[in-house]
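The complex is shown incomplete by one protein chain, all other protein chains being positioned as in the whole.
Letters A, B, C and D mark the chains as written, and numbering starts fresh at 1 in each.
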Amino acid sequence: MENLMFLAPEITVAATGLIILFIGVFMSPRAKNTLGYLATLGILAALGLTVQSFGIEATMFSGTVSIDALSQFFKLVFLAVSLIVSLASIKYNENSDHTEEFYALVLFATLGMMVVASSNDFILLFCAFELASFATYALAGFEKQNPKSLEGAMKYFVIGAVSSALMLFGISFVYGATGTTSIPLIAENASLLAANPIGLVAVVLLIAGFGFKMALVPFHMWAPDAYQGSPSVVSSLLAAGSKKMGFVAAFRVFLIALAALQPDWQFAFALLAVVTMTFGNVVAVSQTSVKRMLAYSSLAQAGYIAMAFVVMTPMALTGGIFYTLAHAFMKGGAFIAAAAVVWMITTQRTGDLEVPDHLNNFRGLGKRMPLAALCMTVFVFALAGIPLTSGFMAKIVLFSSAIQAGMTWLAVIAILNSALSLFYYARLVRYMYFLPPEGKKISLPFPYAAALLLAAAGVLAMGLWPEPFLQWAMDAAHVLI
Amino acid sequence: MRINQPLAFFVALLFTAVVVVGAFGTSWNTVSELPQNPADQSNIEGIGMLIFTHYVAPFEVLSIVLLASLIGAIYMAKGEGNR
Amino acid sequence: MVKTALEEFALLIPLLPALAFVITFFFGRKMPSGGAIVPILAIATSFVISLIITLRLLANPSEVISQSYSWFAVLNIGILIDPLAAVMLSMVSFVSLLIHIYAVSYMSGDPGESRYFAETALFTAAMLSLALSDNILQLFVSWELVGLCSYLLIGFWYERPSAAAAAKKAFLTTRVGDVMFLTGIIVLTSDLLKLAGGFSDGTYLLRFDEIFSYIPQLSTLQANIFGFEVSHLTIITLLFFGGAIGKSGQFPLHVWLPDAMEGPTTVSALIHAATMVTAGVYLVTRTFPMFIAAPDSLMVVAYLGGFTALFAGTMGIVMNDLKRVLAYSTIGQLGYMMLGLGLGSAIGLEAVGISIFHLVNHAFFKALLFLCAGSVIHAVGTQDMRELGGVGKVMPITAVTMTVAALALAGFGIPGTSIGTSGFMSKDPIIEAAYLFGEHSSNWIPYIFSIAAALLTSIYIFRLIFMTFTGEPRSNYHGHESPAIMTIPLSILALFALAFGSLTRTGFMNFLEETFANSFVNLDIGDLAGIGGNKLVEAAGHEPLFVLWLPLLVAVVGLAISFVIYYLRIIKLGSLASMKNPVYRLLYKRYYQHEIYTEFFSLGIVYGIIAFLSQVFDVIIDSIVEGIGILTVGVSEELRRVQTGVIQTYATGVIVGVSLLIILIKLILEVL
Amino acid sequence: MIPLNFYLGLAALLFSIGLYGVMTHKNGIRMIMCIELMLNSANLNLVAFSSYTNTLDGQVFAIFSIALAAAEAAVGFAILMAIYRMHDKINLDELKILRW
Partner (left out) sequence: MLPVASLLILVPLIFAAVTFFTKTKTQAAGLAFLGSLATLGLTLYAYLKFDSSTAAMQFFESIEWIPSLGAKYSVGIDGISMPLILLNAIVIPFLILYSWNEDREAPNRFYGLILTMQAAVIGVFVALDFLVFYIFWELTLIPLFFMVNIWGGEKRVHASYKFFIYTHVASLVMLLGIFGLFYASWQQTGIPTFDIRELVSQFQFFESGLLRDAIFLSIIFGFLTKLPTFPFHSWLPDAYTEAPTAGSVLFILLKIGGYGLFRISLPMLPNTGSPRLIIMLLGFLGAFSILYGALVALRQKDLKRMIAYSSLSHMGFVILGSAGLVTLSVSGAMFQQFSHGLIMSILFMSAGAIQTNTGTRIINNLGGLAKKMPNLAVIMMLGFMASLGLPGLTGFIAEFLVLAFSYVNLPQFVLLALLAIVITAGYHLWAMQRAMFGVYNEKLGDVRDINSLQVFSMGIIALLVVYFGWNPNPVLNMMITNSEAIVSLAAALGV
């Protein structure tokens, strides 16, 4: 029998979710506030177990589950995001009657993502993918009295369902051509796929399926709406966590299973990466809702990460993988900061209540919530790729790899995009620090503060001392090559 | 925005064409003959075996999926809301 | 070790006034009469030191004082006091001293008194440093500093827009010359660097001995300019001369000098008559070995100098402003000095002698003229000659001294003897040299220029004297004789204007001819002239008698004309001297130089066209940058409409994406 | 024996019908049904391949997929219900507060 200890993180997360669900039933709304801490503890434990299991290589359950550097790295990403989200959600769910449902869903979604990272078989991959999706559909609509939340959830759901159907359709062709759903076995039998037109169809269908999660143009259209409409903590989970699930799945499927069809998907990703980053950055320029702006910036970032599929050198993959972690911290943190502002606006009943995350509500944030503003500054600077942040390091590695591979054009496009992004990030910072505040100073609740500090610490740690993270990312990249 | 039915039709047609051309243009690596004996065609046992051995991991995950969608569905469908 | 001690003192010559500048600049406001005593003492000391050195040098002209200190890189700061420098130092410090004393009274009560003395002290320091520099760069540095002081002092009454404008004009016009000078230095530097094959330790690249030692090689370097083969030496010397043109107010860069009269009269006397404007002459003299070794350069100098002398005279005769007449006269006399130097192509080293002799004498009598004018202006309050007249009655000392200066300027003296004003003693040799030159090369133009200029000089200076001091007052003024502190310097200068020339004539010239043969440099001017293709007159011939007497004759004629017109007033000029007369108008408008230079060239061409084009160009470049930004925002506004908010559109987007992606990849992979 | 392509063609057709429905229908329930159609066409593919490659994985996958489709429908309908409560309508094309 396999050593279940390898799956200890997943089991911990699942168990925590179940426990919360169970004991939540018996608790008063006030007492439920502790559930958030419980979830956080559970995630922390899982995180510890994951870090501890670094370096383990194993396949389990008849080869359907694979524990390797790649899976562990991404589990780290998901757990980190989950940690930030669950911390911040303590405040979000304060005195709510549905805390246990919320945390259970967050934890199950995390579990789904973690399993995706480990799955070595299409069936497991699909199931886990759907687990993460279903849990987040409900989370996106968690504010069911809020039309925006519901609208976002619905759009997310419909496009998600269509995409999963496309993905399943694509998987069926892959299965049909190779006779197996196991990723390593597909890689061995991919010659038929590579030689026949159905290979291309399958590849594009799979890209559509994963691209939905990654939010690549044109499969992105749900993303701005869902990110804007959902509760900000959930947006954080979506943008920082579930987006990465698409990437890890794509890494495994394309680089391992479908390596033989490299020309097809390399070209597809080249196109999508360029279009996505450009579209995301250009449209972000004219946004006034901060969450929507972050959503578009998230598109752009996805475009950057997708460069890894185009360049495909070890350096590029390292960069791409490193970028996912970096992006998890910065985008997750940014949405939490937006959550703090939304909280501030809704509790204070001042400012633009119609669009609580409107840019104008960020005026003078540096005076109203100094910590939130500072952390937000760190995050947007990281997103813009300003030095000493994780975003800079990630861009350095990723963009430079394009040069290394001789794809200067790609690097140039990426770099111009990066410069463009500076415009809207700087604007946000300007609003926060240099426009007069429209309200009094608010003390930032502890959960938000803790989550923000955690994310900021992650961003700065990766910017200042990227070496260990780079090493992990490199190990992960080696799994793919 | 009005929904453009002819466009949708065209798009759907295009998609069909693409997939069909792809599928038909492929020389599938299939078994030449399906098993003729009806008794052999019963694969319930095989499927069961697979689900509980080879694919036990997806099966476990599926249980969580069901639980999660259950929670989600109940939460969303419940009449009262507290936020 | 008297010599060493002297050398140490030599350093003090420019340093003391510089120190005085610092003290007066910072503390002058708190001292009586603007702290004038500090620069006076400093300059007096400098004068004494200069004089002692000069006297010692007279005894032994070949033992020059030379000290060099590394400045930066391969360049140095140094002191070179050879006969030329010694004469210059003594003259500058002496005139400066007198004018400083005079200014104590002249400037008293002016709110900017301390500023005035600080600036003149700085000027004196810079001028002394210019005279004793042993390398071309230090000379240039000092050259620019005197220019700065000139700028500051012309604009001394900066509240007057005309003063501010004149200061700017002076600086800019001389700057044109300075750039040429600088270009010359640059070309020279790079040539020396090439010839020397890099830097070597211990030698200072731009020191005069170093430069002169490369003259033969320099003259062999040829450059092709517009198809003409020109020697580098010619280019360099002409560029240097360009600097001299600017500084010494030679045609065509003389336009600033008359305007410079906006400054206090003492400034005009010190800077724009006696010292700074002669820096150009000094520069040419300093680098005379290069000039004489450069083909054609001296010819240019001679022609331009002669022409300027004549040209300035034509304008001098119509000016009504006391100081402007003097300014044109300065330009004219500087032209004489340049002419004298230019004649070096025939008379060799003697040119240095006559030219510097004239320089020194001119300093005395022109300073005197200005100070007298200042005295008049100070007392009367106007400087328009049409409003003056009869001043001689109220200001006898001034009138007498000024008449002496006028005689000196016009060059009265008895040829063949050593009786005569100093102006006569030095101007006559120049005219004679011009004759010699004409005889030698059958080129009479310089001679004609110089004689004609002498006539005009005499006319305008006596016109000035008569209009100012004789006749009846033409306006209501209350004049009085100036105080002693002003009249004493006047008298001293008058004495010098009268007697200096006749006392020192031969000794002076012989002394100066030692300039290029001593312990610092030892050059054979004859050889150098050979390099430049200049044939020197072997032996000074005996000029016909009329040649000796002609200048005097001309001066007397000039005096007579003025006497008739302006004293006796027998001939009424009437319409001849009105704006209806085109010639008069042309002269009065100064040949429309202001219009041509300022309106047309500076404003019209440089400012108007080029700057406008640059601006347009800049806007274009800028709009490209701005356009990208505007375009991005516009595209963004349009592109965001893609996100319609309708689920069905989103789904359509996904499907279209999938279908098109498949087709696109298929196509491209098949085609490529 | 029915050629494999018949199955594939049918599945593709069904899938496209589902797509067309998703793209054109306004009613949320219809849309979800169309999505189910798409999932099932994929299942058809899986089963066909399973049969023609003589492996059982496809059928296992189909079973999982059916379960997932059910769960998906549950979540989808629940969200629709919430929307219905709020807007008294389930016309999804009218949900466009979030755009641009």
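Everything below uses one rule, namely that contacts are C-beta pairs under 8 Å (C-beta built on N, C-alpha and C of every residue); 3 or more make two chains touch, one makes a residue touch a chain.
On a predicted model such as this, the values are computed, not experimentally measured, just so you know.
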{"item": "Displayed partners of the chain not shown (whole complex)", "value": "A, C"}
{"item": "Selected residue (touches chain absent from view) among C:419, C:448, C:610 or C:631", "value": "C:610"}
{"item": "Residue of A:22, A:37 or A:434 touching the missing chain in the full complex", "value": "A:434"}
{"item": "Contact partner of the left-out chain, one of C:183, C:403 or C:510", "value": "C:183"}
{"item": "Positions on chain C contacted by the hidden chain, ascending", "value": "72-74, 137, 140-145, 148, 151-152, 155, 158-161, 163-165, 167-168, 171-172, 175-176, 179, 182-183, 185-187, 189-190, 193-194, 199, 602, 606-607, 610-612, 614-615, 617-618, 621-622, 624-626, 629"}
{"item": "Interface residues of chain A (partner: the chain not displayed)", "value": "381, 386-388, 392, 396-397, 399-400, 403-404, 408, 411-412, 415-416, 418-420, 422-423, 426-427, 430, 433-434, 465-467, 470-471, 474"}
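To be clear about the criterion, only the chains that are shown with their structure count from here on.
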{"item": "Between chain A and chain C, centroid-to-centroid distance (C-alpha), Å", "value": "77"}
{"item": "Between chain B and chain A, distance of the C-alpha-averaged centres to the nearest whole Å", "value": "25"}
{"item": "Chain C residues counted as touching two or more neighbouring chains", "value": "640, 643-649, 651-652, 655-656, 658, 662"}
{"item": "Residues of chain D engaged with two or more neighbouring chains", "value": "15, 19, 22-24, 26, 31, 52-53, 57, 60, 64, 68, 71-72, 75, 78-79, 82, 85, 92-93, 95-99"}
{"item": "Chain A to chain D touching residues, read off their complex", "value": "122-123, 126-127, 130, 134, 137-138, 141, 144-145, 147-148, 150-155, 157-158, 161-162, 164-166, 168-169, 171-173, 175-176, 179-181, 224-225, 228-229"}
{"item": "In the complex with chain A, residue positions of chain C that touch it", "value": "632-633, 635-637, 639-640, 642-643, 645, 647, 649-651, 653-658, 661-662, 664-666, 668-669"}
{"item": "Contact set on chain C toward chain D in their complex", "value": "640-641, 643-648, 651-652, 655"}
